[in-house]
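Quick notes on the structure that follows.
Taken from a larger complex, these chains appear in their original positions, while the remainder are omitted.
Chains here go by letter, A and B, matching the order in which they are written, and residues are numbered from 1 within each.
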């Protein structure tokens, strides 16, 4: 079974989409593929218990890939769409564009503390589409 | 076909699990999904020939994501579970939580030098569970 999920983000941040994903799954057993159809946001499996863990993760990636107006990023050339754009592509390059999650009788086999997140890397709100397939 | 593999790690390090994975595969052709049900360890395909390559990889990630008691990581807030915990979540965020490996007649189509590793990011020994599905 195949489908698409659509999300409106409020700009940069981690959005827990676990319940939205769980709600569309049929009663089948197989593997769920989630695939985000964009190059400036990511999918992520992460700790869903302590909000500080998500805050720290965002603080870390901002240090790893600073905005284009940061002195360390003076070498960037792709700048026409704003200082958050090329860093968003870089983040999207080394965080998952797709997730493959085993499913049993319509339930994802996630660990106790695992949540599924859509990670918006752009500053402005964006409309994001995730293609899914359960086989 | 679906199942789960369980491992007891001896703490931080790379564990070659290729043989353990190969041993559970049925004689089918399809795609094997491995999915680790935790947020402080990772799955990895890497060079299996020179132990120095694995040592260098571990040295590199320690420099990229130092422990929480390192001065560079003073901004971290999620600290209740020890200085190795939040760095473990960060490593788990940008290394694979799942692997998708084509299988032919029960044999994984790995390259000559590719091994499958479970990467334990925590200092202490942990019990780790990997859900798998071959479709």
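Criterion: a contact is a pair of C-beta atoms (placed from the backbone, for glycine too) under 8 Å apart; a residue touches a chain by one contact, two chains touch by 3 or more.
Here the structure is a predicted model, which means the values were calculated and not measured.
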Full complex, copies of the single sequence (shown: 2): 3
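As a working rule, only the chains that are shown with their structure count from here on.
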Gap in Å, rounded to a whole number, between the CA centres of subunit B and subunit A: 20
Residues of subunit B that touch subunit A when the two form their complex: 2, 31, 33, 35-39, 64-65, 75-78, 80, 86, 89-90, 92-94, 96-98, 100, 129, 131-133, 135
Residues on subunit A engaged by subunit B in the complex (per definition of touch): 29-31, 44-47, 50, 52-53, 55-57, 59-60, 63-64, 94-96, 99-102, 104, 109-114, 135
